[in-house]
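One chain of protein is taken out of this complex; the other chains stay put.
Labels run A, B and C following the written order; every chain starts at residue 1.
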Amino acid sequence: MIAVLKQGVTEAQKQNLINWLKSLNLGVHVSEGEYQTVLGLIGDTSKVDIDLLSGLDIIDNVTRISEPFKCANRRFHPQDTVVEIGSGDNKVKIGGGNFAIIAGPCSVESESQIIEVAKAVKASGATLLRGGAFKPRTSPYDFQGLHGEGLELLRKAREATGLPIVTEIMSAAHLDMFMDVDLIQVGARNMQNFELLKELGKINKPILLKRGLANTLKELLMSAEYIMSEGNENVILCERGIRSFDTYTRNVLDLSAIPVLQELTHLPVIVDPSHATGKSRLVKPMSLAATAAGAAGLIIEVHNDPIHALCDGAQSLTPEQFDDVARKVFQLREFI
Amino acid sequence: MIAVLKQGVTEAQKQNLINWLKSLNLGVHVSEGEYQTVLGLIGDTSKVDIDLLSGLDIIDNVTRISEPFKCANRRFHPQDTVVEIGSGDNKVKIGGGNFAIIAGPCSVESESQIIEVAKAVKASGATLLRGGAFKPRTSPYDFQGLHGEGLELLRKAREATGLPIVTEIMSAAHLDMFMDVDLIQVGARNMQNFELLKELGKINKPILLKRGLANTLKELLMSAEYIMSEGNENVILCERGIRSFDTYTRNVLDLSAIPVLQELTHLPVIVDPSHATGKSRLVKPMSLAATAAGAAGLIIEVHNDPIHALCDGAQSLTPEQFDDVARKVFQLREFI
Amino acid sequence: MIAVLKQGVTEAQKQNLINWLKSLNLGVHVSEGEYQTVLGLIGDTSKVDIDLLSGLDIIDNVTRISEPFKCANRRFHPQDTVVEIGSGDNKVKIGGGNFAIIAGPCSVESESQIIEVAKAVKASGATLLRGGAFKPRTSPYDFQGLHGEGLELLRKAREATGLPIVTEIMSAAHLDMFMDVDLIQVGARNMQNFELLKELGKINKPILLKRGLANTLKELLMSAEYIMSEGNENVILCERGIRSFDTYTRNVLDLSAIPVLQELTHLPVIVDPSHATGKSRLVKPMSLAATAAGAAGLIIEVHNDPIHALCDGAQSLTPEQFDDVARKVFQLREFI
Partner (left out) sequence: MIAVLKQGVTEAQKQNLINWLKSLNLGVHVSEGEYQTVLGLIGDTSKVDIDLLSGLDIIDNVTRISEPFKCANRRFHPQDTVVEIGSGDNKVKIGGGNFAIIAGPCSVESESQIIEVAKAVKASGATLLRGGAFKPRTSPYDFQGLHGEGLELLRKAREATGLPIVTEIMSAAHLDMFMDVDLIQVGARNMQNFELLKELGKINKPILLKRGLANTLKELLMSAEYIMSEGNENVILCERGIRSFDTYTRNVLDLSAIPVLQELTHLPVIVDPSHATGKSRLVKPMSLAATAAGAAGLIIEVHNDPIHALCDGAQSLTPEQFDDVARKVFQLREFI
């Protein structure tokens, strides 16, 4: 960590600061320049509160050199993590060269719906089934999901198809109900729900952690660190679009997040083109782009509701549209 | 709600859409223009999923006319809400012309610290004491607060000074420990932790709801609606800065949020200049600006830690600096 | 255009507004709902100032139905525009299924540099040569380019290789010097330099228009419209990253801009992965992703400066790195 002092700082202020830093068990290397003094802090700086230090009136700026994430850091774990989901014949691997498509409806609505969609996406090559049972909605008046019943229907669809199931958790209080879920998703709005993350770190289940709407990649990694530092290292990261000034698409899909995260961490990175764009007709080009950029997987919304089939649209693909996307994506994977 | 169809939509597609909308118990008013067809949806459109409708391939765009928030909407409750905090002689009102300053340290650190700060800020005119016991930190390795012990120390400071206490909750699982807190804060990262909001709606305690880093004002109001629709109408909103491309200050304090929220809702709006700017030397001008813009209160970080006293800085003010800010703010309130 | 009136607007206010709208030669269709009145404006609404109308106190919101761009609008020109650059044997087409890579150094530095790079990128399959002669730099103390001499060196490189040349213009006052340039680039910072755009509309040269750092896709199209409405329809659009809160990459490359623009306009869309990411090691994955998403071309920085060769890095690729990227991109194009 490097701290640059402001011009005009007195010798007494500087000494006080250095003494305080040393009291934190840090080594301090002082470098006097023509216009400014630079302090190099040596030792375990992960405990230094960078906001507090930056805010001091005698400090011009502070730069952290070593990243404050350890478990997720590729520097300390050069090899790709491979996350295994489900068991037996239907076990799926993501990461380390293994690619998978997760598909299914936004919400689980009925037994026939989820089983029908599950069979269709399996036939097209998806190896995991998604479906929302607890839905985070901006409005309390919007449909919030079938909750326990939704989880039960997902289990039935798993029985019917063998596909491991992926669904979102919204509160640690629901954890008991999720112990039979194969891959537990943390949504964008809960990326910094640290109490939830800590509880998920104590179980032995793969976690799908989505990037928050306005969170940096380093914050995403720090949230993964919350899970991993409690002992659960089976974390998959998911880029799903960030908020911008342009409202034409719901969010801006940040595909450079894929190679950047691959540099910084050994965890697998997948992409959600459905939520990012909010428009079904953009799912295909963005799925191909994500695959070309090196994503370890995709999570795509598919359902069989007539209004969508009729209108050929919405964020969700019809099973036929999904089949087309999946075929192209698998071909592209092979090409690469 | 108004939906504009794309050019080239067939009569059959249009009729299918209209039939579907009518099946949702909506009236549909069709207006044919030269280039496009516009559907006006009449009835309880708060149940219509605007994202789903917008995403349909035959839809050009959708505009919601009536706001989907009811409890928080000034249209239906023209009079300002006055939130009462604490009890007896130390009861504090915020809203409806009542102005208050909440002050105290970021974290509760020790009995002497919190009592000393409480006495100091009370002497300067603050009428509520803040202090963090559960701290949301980006890194799992940063100090997370004293938890139950911190709450206990806050109670002691309340006993010593009479000031009602304000502190942040991070999980509904902690609610039992918070039943003695006078004003429960929901932090920016939990603004859309809907499970927590629903639980807070079931208790009879004032809630301080902070705007998320990248949330619109309407999303903030929808989150207030989560609390209010469960029965708890004692909600105070807090603008605390939004994320932008400029990293010179931690966030951008959006002061126009004050008059805008005052138009849209009857709930009181306060401002947190400390977290917004991250720099103590910006707290004074931003406190004055917020007051001039009509804020119903301020929440300001103050502590007595020697490193800060020494360096005259950081995000927190010293008690002496706070005294100067508070005096100026109260004078400005009188002037206005 | 649809204008929704606020609740509580008086009959007299409404009539005054309607009379004013009619005085603008618009038809006004009034639709009274339970809670609000909606005005449908019919006729040439492209002249209505949407900001003025939205800002009126009696107006809740205004939505423009038909896009205010005509020349660039795919609705009125369903067929892809094919832009032809250069002449004779070296003529290059972009758009309508034609794909091209533009490559070359950020700045033209010397005759040997530009000719050497031109030969190298041509050998790897680039069909246009880029090189900056006038450089927009944040600081007045940074290198601003070789100006006229730089243009002269570009011409020499064209003579040596046959590659048509692409370079940025910063002022209409320089237009005389650019009449021999094959494709004139308007940089992100000048996307809304309307006086420059109008002058470029009066010449008969292809224009490469880059998206501004914080401009919406519709604003980009309106800037294209400035050029096209003056008579020059040879416009290529370029996505080059937008500004966000995450500073890890220089900008966020918005690849969904490709399919979105392809819906809205008939103009070709290319991508600049070098400026978007600012990091050479991200150029390859982002070039592949852009190609997979359907870009009509790429513009990539390449140079042969020893410090870069040495360090294997910076935003620019070495000729060897470029050769690898170009080969993969052309293979991917064939695959698609």
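We adopt the following convention: a contact is a pair of C-beta atoms (placed from the backbone, for glycine too) under 8 Å apart; a residue touches a chain by one contact, two chains touch by 3 or more.
Just so it is clear, the model here is predicted, and its values are computed rather than measured.
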item	value
Per the touch definition above, residue among A:31, A:87 or A:110 touching the missing chain	A:31
Per the touch definition above, residue among B:80, B:111, B:230 or B:254 touching the missing chain	B:254
Residue of B:286, B:299 or B:326 touching the missing chain in the full complex	B:286
Options C:210, C:250 or C:284, residue touching the unrepresented chain	C:250
Touch list for chain A against the chain that is not drawn	2, 4, 7, 29, 31, 33-36, 38, 40, 42, 60-61, 63, 65-66, 75, 214, 243-245, 247
Missing-partner contacts on chain C, residue numbers	13, 16-17, 20, 46-47, 49, 51-52, 54-59, 68-69, 136-143, 170-174, 189-190, 192-196, 198, 213-214, 219, 222, 225-226, 229-230, 243, 250, 278-281, 307-308, 310-315
Footprint left on chain B by the chain that the document does not show	214, 216-218, 242, 244-249, 252-256, 258-260, 263, 276-277, 281-282, 285-286, 288-294, 331-332, 335-336
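Methods note: only the chains that are shown with their structure count from here on.
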item	value
Whole-Å gap between the CA centroids of chain B and chain C	39
Gap in Å, rounded to a whole number, between the CA centres of chain B and chain A	26
Chain centre separation in whole Å, for chain C relative to chain A (CA means)	31
Chain A, residues touching no fewer than two other chains	214, 281
